[in-house]
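A single protein chain has been omitted from the complex, and every remaining protein chain is retained in its original position.
And now, subunit A:
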Amino acid sequence: MIRAQGLTKTYDGKNAVNGIDFTVEPGRVTGFLGPNGAGKSTTMRMILGLDAPTKGSVTVNDHRYVSSPAPLREVGALLEAHAVHPGRSARNHLRWLAASNGIPTTRVGEVLELVGLDSVAAQRAGRFSLGMGQRLGIAAALIGDPPVVMLDEPVNGLDPEGVRWVRSLARQLADDGKTVFVSSHLMSEMALMADHLIVIGRGTILADSPLQDFMAEHASAYVRVKAPQSTDVEALLVGRGLDVTRVDDELRVQGLDAPAIGELIGGHGLFLHELTLVRSSLEDAFMELTADSVEYHARTEVAA
């Protein structure tokens, strides 16, 4: 379990993380979602005691990370910046990590196999592709078989097969009862991986809820109705207590499913030109939620 209280980090007078409170529970995958520069990596570095919080605190399993006698057996982390020496082989990288926390060397072979790097274990990590480097980072995170696993943008640079692999790994770890904390800036990725979502923007928590609730709340669905006698149709639907919004010539209806709406309208002898269930995507929901908090907007220059 990870618990942050009033966690704040200021760089040069600017709040990268702004007094956030959250708890990451075991037994599920918690997605840490936010646009670039939102403060995800900074938060994760504070969890590991790499960066000192300006204010507030964060604990892992109810104590500070720094006070753990063998932290790799408690928390395994894949950090964004590849923390690997390019001249050292994958196996030797894992060997020193194991030695530092009194983890038996046999574990090195196991995690290499687990991430599929056993055949290239003797190669220098500098020769690795982005995806192989990412796998080595995941192997390092798992070396101590820790109850808490934290992955910063784990699917970066992975091919589709690798992405699927990370997804099922996260699922399996959570099913084993571990605390799994995964950051991403892609809502679509989180929708497939997470059980619980913590959304962060400009260092502030924007949402903290189960994925299902988040989807229900933010990815609202409505039924698009187009009809020639749209005023009559509108009156009819409103009369039934449904939520109707008119956008140009279409009516957006919430409160009843499409077949029922169709039957209702047909039952009154009115014609229908279109009847469609429209789901706004999660990506849209995420964009909407973080719109005000995006640090770096891309601007399209419009020629005068």
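FYI, a contact is a pair of C-beta atoms (placed from the backbone, for glycine too) under 8 Å apart; a residue touches a chain by one contact, two chains touch by 3 or more; residues count from 1.
Convention: contacts and distances are computed from a predicted model.
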Report summary line: Of the listed "1,2-phenylacetyl-CoA epoxidase subunit PaaD", "RNA polymerase sigma factor", "ABC transporter permease" or "Class I ribonucleotide reductase maintenance protein YfaE", the name UniProt assigns to the chain that isn't shown is "ABC transporter permease"
Requested in this report: Could you tell me which of A:Gly49, A:Gly157 or A:Gly255 touches the chain that is not displayed?
Outcome: A:Gly49
Query raised in the report: Touching the left-out chain: which of A:Asn92, A:Gln123, A:Ser209 or A:Ser230?
Result: A:Asn92
Query raised in the report: Which positions on subunit A touch the chain that was left off?
Result: 45, 48-52, 65-66, 68-73, 75, 77, 79, 81-89, 92, 95-97, 99-104, 106-107, 110, 140, 144-145
